[in-house]
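A single protein chain has been removed from this complex, and every other one stays in its place.
Labels A and B are assigned to the chains in the order they are written; within every chain, residues are numbered from 1.
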Amino acid sequence: MLAFFLRRLGVMALTMLCLTFVVFYLVNLEPNLRKLAISQTEMHASDEHIESWLTRNGYRRPFLERYAAWIGVWPKKPNIDAETGKQVSRFTYCEEPSVVVYAGVIEGDFGCSTKFKTKVAEKLLPALRATGLLMFWVMATMVPVALFLGILSGMREGSKLDRALSVVSIVTTSTPEYVSGVVLTIIFGTWLGWLNGSAASATGDGITFYNFTLPVITPAIYGMGYIARMTRASMVEVMTAQYIRTARLKGLGFYAVVLKHALRNALIAPFTVIMLQFPWLLTGVVIVEVMFRYQGFGLALVDAAGNNDIDLMLSCSLVSVLLVLVTQLISDVGYAFLNPRIRVQ
Amino acid sequence: MVEPILDIRNLSISFSTRAVEIPAVMDFSCQVMPGEAMGLVGESGCGKSTVALAILRDLARIGRITSGSIHFNGRDMAKLSEHELRQIRGSEIAMVYQEPMASLNPTMKIGQQLTEVLFIHERVTKEQAYARALDMVKAVKLPDPERIMGSYPHQLSGGQQQRIVIAMALLAKPKLLILDEPTTALDVTVEAGIVELVKELGKEFGTSMLFISHNLGLILETCDRVTVMYSGEAVESGPIRDVFGSVRHPYTQGLFRSMPLLGTNRNSRPIIPIPGQLPLPHERPKGCHFGPRCSHFVDGVCNVSTVAMRSIDEANTHHSRCMRVEEIDWHAPPEAATQTEATGAGPVLLNVKGLKKYYKAAASEFFGGREARTVKAVEEVSFTAREAETLAIVGESGCGKSTLAKVLLGLETATDGTARYDDTDIQSDPIERRDTKLIASIQMIFQNPFDTLNPSYSVGSQIIRTLERFGIGASREERSEMMLNLLDLVKLPRAFATRMPRQLSGGQKQRIGVARAFAGHPRMIIADEPMSALDVSVQAAITELLTTIQRQSRTTMVLISHDLSLVRYMADRIIVMYLGHIVEQGTAEQIFAPPYHPYTEALLSAIPLANSLAKKRKIVLEGEIPSALSPPSGCPFQTRCHMKSKVSGSLCEQVVPPMRELKEGHAMKCHLPTEILDQMTPVIS
Partner (left out) sequence: MEFMSPFAIVLRVLIQFIPVSMAMAVLLTVSLLFKRRLGLYGFIIETGTGFAGVSILSFWLFTAIFAASVAPFDPLGQIVSMKDALPGAIEANSGLPYLLGGDKLARDVFSRMVFGSRIVLIIAPLATFLALSVGIMLGLPAGYFGKRIDAILSFLANLILAFPIILLFYLLVSPGILETPIPYALAGFFFVFPIVLLFTLFWSGYRAHPKQLALRLVLTLLAGGWLFATFVFDSDPFHILRVSPSTLNIFAAVALASGPGIFRIVRSLTLDIKTREYVQAAQTRGETPWFIMLWEILPNARGPLIVDACLRIGYTTILIGALGYFGLGMPPESPDWGTAIKESSRLMRAFVHPALPPALAMMSFVLGLNLLADALREQSLKD
């Protein structure tokens, strides 16, 4: 068991290392660095100006050295003031040190956001909290409804209820967030006026039914059909299993069979699907946050990408990759926990 | 007069599909008396399982009883309300079926699944329920009942699971127990244990039984009366003694004649397969369903109108559905039974010496962490096979017989030892390194006919590809002609060349498998359980086909099987394997006569005999086959051996017995002293 976890952690660390390296490489491509320099200097800066800004701020140091420094296994060097020759802080708004230190991710320093002119951690933590809240509500509405629909339609395969619910699920899986968001906003925001088409106020004033419903149900609808279909498939398979016949021939009634024997077995497969929905949800959340102007992780990511905010971008990828890997781990462990056949091995 | 517990009268069941309604069971009648065991025998698709499910009113949604009635204990099952039906299910009628693993809920502990039955049908406290369930687990003779109550199904072996299913069925003391092929998925020696248990418990609890099986031997061992089904109808029924002693329906007779009898072989008493094949449910012939396959068929008599079941003895117990019962001479010897000369064996073709195959059982991934364990699949095996000879390898699951075949075919390479084929050593040549000639000369017939042909290509093109691969035939036309000849060889119409595998029946697919294997004129054929997935009458046809082709081509055959009656019939020499070891080898006569290795003795005793005259010594093995991952110390068989007490000291636990030669060509691995071996009596007499 311990060996299993250690191996998994090893693979996770390797994955993160590989992925951040790729991201680091891509954000440090010449056009991207120029984009950064332009957004940090004046609009019509000359080429020399851009070059000197990049050199001064350490973007011309060897690639691997900078990557190692970001990780924290190599010291970060401060800027050298051209006139005095003294070491000065690179980005003062982030209170970057003016001495040579190890200040990378493993030291807990995620760097400086050039776009928001603040430390990455200070920008990202509130954004993550906001997104966490959104994700929680999405899951809390999506999962129970999806499971219920899936169980209901898989219980009696081929019945009218099953067919009707299947059509509903197919329609929802065909409706990506940017479609349902638009349609729902038109109906409930513009025409009926019941709900707010923007969640901008949620950041300051707190969430309300009025400003938060649309951002929650938009991604929930898209994900729901998928989980419901998986649950249905799993339920259909379980209901034809021999042990369900055993239970029936023991003298159990239909609903007792469903609740006592089918349900637990039918929920094992969807559990994995649900856990793997988290990373999937991340894309939806980005769209929803952009669409409804909700100050969360997704909006931060889009802003960081739009301005090539290197450190913020790296941290965003770190967070997303971590989310993927952790949910995968939970899904595997949880699967083993739910399924006694796996547990013993 | 005693009322029957189960009384089925003129039952007909149909399944409605999109296009038509297909009758599955027609005019089926059968009575089960209290305390009696009724056997229901027939080949797949004859409707026997449908009858069982109809009794419990658990047909699939498309299935419907169209006429007739089922009375249980005097009550009409069709008139019961859902509620009443639930009360009867599990408490008065219980059922056990084929796949024990699938019949148990994988996420529920055994104890829970057992006590549930009591909670449904009786008012019991938790403690009472647990105590009764525990008693039942003890009654089905499972070791360590407390631990078993707390385990999940997958933690038990197949045999143990089936015992649990039986315990669950008997827990509420039902009046009728339906067993649908309860031992088909199990190994022979495990099967023998289950059969023994069912018989014992049936007597102990006085339960009536409906025992469904395709195996006439099993029915003979367990039942008092039997009903034979063919193509949706009961064709013959009566007391076991009558049906087995004086057959009165051509189909039943055909079944008996298509089974090899122990003590006979392919030369002394060739089996006679039933010609043709089971008609599809919507293509049944008019009149007698068996007509087209029957040698007593008379046009204008048998195919005129529906044949009724009628009584044929004074006691009104023996019934037959044959128009010509009175006219047929039931004692006439079968026409085709011509004895043949044994083909003399030629020079040694394959010589295996000290062959070993070990596997590393670590699933090493990107970061291989787990310690590597070795599985000793084949351990120090030596034998020879001669030209035109049939060598049988017998053993139950995990004995290493399939691994051995893979090494010979080049799909695996040996860890140690030599396998000399003709005059080349092939043990460490993987198939990529073998030349076409060698590959073509060692071919294989596979076990599962439904899996042996690629479903994406036509039958003919698959045979042509084989020819092409072996470089036989110069042009496409020539190969195509050869393919048609091969179809002739396996007695299939030439039109089959363009058919897709899914349009063929199991037996026909297996014939294609045979044609493909013989395409390259092989000198050695390895047949891995070639009949085990086929019905009795089809088995006979394939067996006959293989024997004929082998006789003509003087091919060496290595027959891998667990079916001792088949092995006795086909083989010249036999190797008995257990957990990777050859425990006994010798000629067929030597293996089937004392002295036996204790394992061979148990195997022989486990064969269900379909001969009411033969007497059998009963040896039921304890426990289960150990896993090849953790084989026992010393003699591999010592954990289950019934003769172990006759060996002094702890020799069996400590030392692997050496192979010792008893007679010319007869050798075994056993510590038993010669005096005891000499005292052994035949298992079957």
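Assume contacts are C-beta pairs under 8 Å (C-beta built on N, C-alpha and C of every residue); 3 or more make two chains touch, one makes a residue touch a chain.
Model, not experiment: these values are computed from the prediction.
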> Out of all the chains shown, which come into contact with the hidden one?
Replying inline: A, B
>> Going by the contact rule already stated, which one of A:171, A:200 or A:259 would touch the omitted chain in the full complex?
In response: A:171
> For the full complex, which residue in B:71, B:266, B:401 or B:516 touches the chain that was left out?
Replying inline: B:516
> So which of B:82, B:451, B:481 or B:622 would be touching the chain we can't see?
Replying inline: B:451
> Any idea which of B:85, B:431 or B:482 touches the chain not displayed?
Replying inline: B:431
>> Given that one chain is not shown, which residue among B:309, B:409, B:558 or B:619 touches it?
In response: B:409
>> Contact with the hidden chain only, please: which chain B residues?
In response: 364-366, 409-411, 431-432, 434, 436, 439-440, 442-444, 446-448, 451-457, 466, 468-470, 502, 513, 516, 520
>> Need a quick check: the contact residues on chain A for the chain that isn't drawn.
In response: 11, 15, 18-19, 23, 26-27, 29-32, 34-35, 166, 170-171, 173-176, 178-179, 181-183, 185-186, 189-191, 197, 279, 282-283, 286-287, 290-291, 298, 301-302, 305, 308, 316-317, 320-321, 323-325, 328
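The rule we apply is simple: only the chains that are shown with their structure count from here on.
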> Cα centroid separation between chain A and chain B, in whole Å?
Replying inline: 54
> Taking the complex as given, what residues does chain A use to touch chain B?
Replying inline: 3, 6-7, 10-11, 241-243, 245-253, 260-261, 264-265, 268, 338-341, 344
>> List the residues on chain B that touch chain A in their complex, please.
In response: 56, 58, 82, 86-91, 94-95, 97, 99, 102-108, 116-117, 120-121, 152, 154-155, 165, 168, 365-367, 369-370
